[in-house]
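Here is the structure we will look at, set down as C-alpha cells.
With one protein chain removed, the remaining protein chains of the complex are shown where they sit.
Every chain is named by a letter (A and B) in the order it is written, and numbering of its residues begins at 1.
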Amino acid sequence: MRRYLLNRLGQVVLTLIIYITLVYFLLQAMPGDITQMYLANPRIPQAAREELQKQLGLDQGVVMQYLNYLKNFFSGELGVSFSHYPRPVWDILMERLPRTFVLFLTAHVLSFYLGYLLGRIIAWRRGKVVDYAATVVGITFWTAFYPLLSLVLIWVFAYTLKLLPLNQFIEPRLWQGAPFPTNTVFGYMVYGGGAVAVGLFLVFYAFLRGLKRSRRNTARAWLSAFAIIAVALAVAWRTGLLVYIWDIASHMILPVCTLTLISFAGTMLLMRDSMLETVQEDYVMAARAKGLPDTIVRDRYAARTAMLPTVTSLVLSLASSMSGGLVTETMFSWPGLGQILFHSALANDYPLATGALAFTGVFLLIAHFVADILYAVLDPRITYAGQPAVEG
Amino acid sequence: MRRFWKGILAGLLFVFLVAGVASTGFAGQGKLYEMAIFADPTTINLYSSLGPSATVYNSFVSNSQYYTSLYGNAPPTWAFVPSAAADMPSPLKEEKIGDKTYCTSIVKMRKDIKWSDNTPLTADDVVFSYNAVLEMDPNKLGGNWPSIVDPTVLERVEKVDDYTVKFILKEMPGLSQWQYGVLLNYIVNKKYWEPIFENAKKAADPVKELFAHEPEKQPTAGPWKFGHWEKGAFWQNVPNPAYSGKGEVTTFYENGVVTIENPKTGFKWQSGKPEGKVQLKITDGPDATGTLYRIFQNQSAAVLSLTGGQVDFVLNSLGLQRGFQEQLKKAPNVALIENSVNGFRFMSFNLRKYPFNIKEFRQAVSVLIDREYICQKVLQGIAFPQYSVVPPGNAFWFNEKVPQWGKGLTRSQKVAEAVKLLKKAGFKWEVEPEVDLEKDKVLKRGKGLIMPDGKKMPEFEFMIMTAGYDPLRYTFGLNIAAWLKEVGIPIEAVPTEFNVVSSRVFDEQNFDAFMMGWSLSLYPDHMKWFFHSEQAEPGGFNPQGYNNPGFDKLADDFVKEADLEKAREKAFKLQEILADELPYIVLFDTPLIEAYKTDRVQYPYTKVLSGLQYVGGLTSTVKMLD
Partner (left out) sequence: MWKIRWKLTVRGLAQNWAVFRESRVGMLGVVIILLFGVFGALWPIMINTVWDPLVYHPVVGFDPMVLHPSPPTRAHLLGTDPIGRDILAQLMFSTGREFLLGVLSALITVVIGTVIGTVAAYYGGFTDTFFMRVADIMMLFPFIPLLVVVGSMVRLTFFPFAMILGVLGGFGGITIILKAQALSVKVRPYIDAARVAGGSSFHIIRAHIIPNVLPLSFLYMMFNVTSAILSEATLSFFGVLNIDMSWGMMIHTADVAGYLFDFGKYWWLWLPSGVAITLFCAAFYMVGRGLDEVVNPRLRKR
C-alpha cells in the first residue's frame, strides 16, 4: 500500500509538471501581449513601452522565462499580474478562492444529495412513470443552455417576484461599514459549516447507527442536532457575524439552486444505474427474501453499496468546483476564480491566466489522487459517468 | 418517498424564510449615490492608477474624485479654467537660468483650498507632485504619465512663495503639452507621499514598490475620499469634510465666458467679461452623503438593478445597447440621455501596396460606402455616419466643410460616380458595370478590374471584426465588401479576431485593408499621430504608411502651436487634406446612451460630449432627491 501511494504520488508530481508546462507554453503561443494595450493611446512613447516590457520580464528568452516560472511555482510564487500590476497572482487567487469555494461546494453537495435521493427512488421504481419522468426532466435540465436558464431564473425570482436579492454576492449597503472583509466571513462559513456538519454527522451516526434504534434515541438525535445548530447560530449572533452570513447566504440561494437544477441529473442517473446493478446482487436478493421491508432493503442494503461510484464522482466534482464556473459567476455577478480566468485571458494577462489554470489543476490532481485511493480502498470496480461539459 | 417530499418542503421553507428576511433588510438608501460599474478598479494608488494598468474604472472611482489640479476643463463646454490656481498662468517667456535658456511661466494659486485633514494645499504640494514624478522618470511609471508630466518639455517646478509656483520648461510647448498636458497634472499631498517615495527609491524596483502602496488613508483635496473597497463587490467613497469647493458656483455665459465664485471663501474668477444670458449655473456640492460603486459582471444585471432601484446610474463608457434603450423607455422613473462621442470607426488600406496608393481608388471606395443606408436602415439609428477624422461632437475643432464623398447619392449614382473616379485613375474592366440611373438599378455587375498598370487586380483581404466581438462593425464590413464587389473590386471580407488584426496591422504591417475604431481626446493631436510619416515604421500609429511631406510639416506646426485660434485654423486645414486623400475612410460612430433614475437624482446638465460617464457621473454636483 505504502509503495503504491509513493509511486502514485511521484506520478502526480510528474503529471503536474507536465500540465504546468503545457499550460505555460499554450498561453505563450497566443498572439498579443500586454504592451499592445499601449496601442490604444498614441501619446505613449515607445520608451515607456520598452520600459514596461523590461519590468514585466517579457524581454527575456522564452525558455528562461519558463524555467523561472517553474522554479517559482514550486516555491509558491506565481508571479505578478500584468493587468493588476504589481499585485501578486497568488493574492488575487486567494482573494477569489473562498467565494468560489463556498458557492460551488454548497451547490455540489446539494446537487449530489438530491441526485442520490432521486436516483435511489427511480431505480427502485424502474419502468414506472416516475422513472421516465425523472429521467427526461433530469436530462432536459442537464443539457439546458445554462446561461439562458440562469437568466430566466434571475428574471423570475429576483426581478419579477422580488423574492431573492438581485445579483452580486453581497448587499453593499449592508457591508459599507463592515468591520471585516467578506473573505473573513467566508472563512468562518467554511470552518463553522464544517464543524456543524461533522457534529451533526457524529450525532446521527451515534444515535441512529451505533446505538439501538428506538423512538427515544431518534428524538435525542434530533434534539442534539437542533442544539448544535442553535449553538452555532448563537455564536454567530454574539460575534456580530450572523447578519453578514445571512446576507451572503441569501445571495447564494439563486446560484446554488440553478447549479443544482442543472447538475443533479448526473448523480441521479449514475446512482440509478449503480442501484440497478446492486439490486441483482445475492445479498440484496437474500435480504428481500428474508421479508425485510422494501425501504429498508433499498436504503440499508442496496443504496449503500450503490453509492460508491457516485462518491468518487463527488470527489472529482468537488475539485472542479475550485475552478469555479465562468457561466455561474458571470450570470450572477459572483466574482470568483472562473471570472478572473476569463478576464485575465481577455486582458492578455498571462501570469494571472497561467496561475489560475495551474492552481485549479493542482486541486483536480489532488482530487484524482484521493479518488484513486478511494477506488483502491473501497471498491475494485471502476465505473465512469459520461458527463457533458456543462460547467467547467 | 415521503421523507423526500418532506426534505423538499423544508428546503423551500428555508428559502422563503431567508428571502423574506433578506428583502426586508435595508430599505432606505437616503442620499447615498449608487452607480453600477462593470469591473473592479485595479488600485487606490494614483500612480498605478494612471500607469500601465490604467482602466476607465479607476478614473470613475478615484482620480478626479480625490484630487484637484492647477487647471481643468470645465464640462459641459470644456472651457479651460483654473481649479487650484487663482488665475491663468503668466505668458510663457524665454529666460536664461545658469547657462541654459528655458521657457518659464508663473502660476499663482488659490489660498482657500484645504486637504481633508484640514491643512492648506500649498506650493509645496504642487512642486512635489511634479518633481517627484520627474525624479521617478515618467517613462518608467508608464501609462499616461509620460503625456501628463512630459519629460521632453518639463524641466522642473519651483516654489516662489507659499502660494506661487514657477514652471521651468525645456522648450516652448504646444497646446497639447501645456494646457492639455502639464497643467492638468493631479496634485497630491506632500506630507503623506514624500516618505512613500523615499521608501520606494530605496527598493530594488522603485516603480513596483511605489505602485504596490495602497494609500487608503491619504488626505485628498477633491470632494471625496476613500471609504471602503470590497473587491469584486463595491467601492465606496465618503465626503471630504474639509472640501473647499462646497457651495462654489460656476456660471457659463452665452458668449463663452465662465465665472467661478465661492461665497464661503470669497474667491472669484472670470475668463472675460460676461455677456448675454446665463446658460448654465452649477453649484458644487457634494449633496450626496457618499458614493457607492456596485460592481457587476454583466450588463443585464446592472440594468435590472437600475430599474429595481439598487443603482441610480450606470457608468458604462460604451453606453447602453439598443435593446436596453427600448425596454427602459417604458420603465417608470427612468430617463434616457443621448450624447455624441469623441471617436470614430474607420477602414484603411495599406498605402504601400499598389493600387491602394492611388488616391482615386480610395475616393471611389468612400463613394461606394453608403453610410446613411447602414446607419439608418440596417443599424436603425444606433449609429450615425461620419466623414471627418474629427467628430462633429468635438464642435470647437470640427471642420464642417470637409468633403463628404458620395453623401446623398443613390445606389446607382454611387456606382456611376465610383466608375468615373476609377476611370480617371486609369482603371479598366473586363466587364464594366452598367447602371440605370432613372430606375436606380445596377444592370450589370463589374467583373475583372484591371489596374492602370494593365494587370488584373488580385483579390485582397479586408479584415473585419468577428460577429462575436462587435456585431455592428461585422455587419458594416460585410456590406462594404458587397458594395465594392458590385463594381468589380475583388475584396474579400475576413472576420478576424482583434488581437490578430492589431498585431498584423501595427507590429507586422502585413495587411491589405482593415477596419477598426479609435476613441480620442479633446485636443485633436491624433491627426499628427495617425498620419505623420515618422509613425509609419512598425509599432507606430501610421501602419497604413501614409506619407505626405506637406501634411507632416503642417501637423508638426499644429502640435507646436500655442495659440488656440491659430491651432484651430491648422486643424481645419489638416482635416481637409485628410478628407481628400483618405488615408482613413471614416465610417461611423455610435452615440452614447445612458439612463438614470429620475426619482433619485437630478443633474445640473445632461448634454455633454461622451455623456455623463465621461464626467464620472457628476458625483459632486448631482442633487439627491429623497
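A few remarks follow.
The working rule: a residue touches a chain if its C-beta (ideal position, glycine included) is under 8 Å from a C-beta of that chain, and two chains touch if they have at least 3 such contacts.
Everything numeric here is computed off the predicted structure, so don't read it as measured data.
Only one of B:Q380, B:N510 or B:T598 touches the chain withheld from this view, namely B:Q380.
In the complete complex, the hidden chain is touched by one of B:Q270, B:T283 or B:Q321, namely B:Q321. Screening B:T283, B:T475 or B:N547 for touch with the missing chain picks out B:T475.
Residue in contact with the omitted chain (choice from A:Y4, A:F74, A:Y132 or A:Y283): A:Y132. With the whole complex as reference, residues 299-300, 303-304, 320-325, 327, 377-380, 466-469, 471, 475, 478-479, 482, 495-497, 499-500 of chain B touch the missing chain.
In the full complex, chain A touches the hidden chain at residues 11, 14-15, 18-19, 22, 26-27, 30-32, 126-127, 132, 135-136, 139-140, 142-148, 151-152, 155, 269, 273, 276-277, 280, 320, 323, 325-327, 330, 338, 341-342, 345-346, 348, 353, 356-357, 360-361, 364-365, 368, 382, 384, 386-392.
Here, only the chains that are shown with their structure count from here on.
For the pair chain A and chain B, the distance between C-alpha centroids works out to 41 Å. Interface residues of chain B facing chain A in the complex, by the touch rule stated above, are 1, 4, 7, 15-16, 18-19, 21-23, 25-26, 29, 32, 34, 39-40, 42-43, 48, 51-53, 138-140, 142-147, 205, 207-208, 211-212, 227-228, 230-234, 236, 290, 292, 294-298, 300-301, 304-305, 308, 310, 499-500, 502-503, 506, 521, 525-526, 529-530, 535, 539, 541. Listed in rising order, the residues of chain A touching chain B in the complex are 30-32, 34, 36-39, 41-49, 51-52, 55, 80, 82-87, 95-96, 99, 117-118, 121, 151, 154-155, 158-159, 162-178, 181-182, 246-247, 249-251, 253, 257, 329-335, 339, 343, 348.
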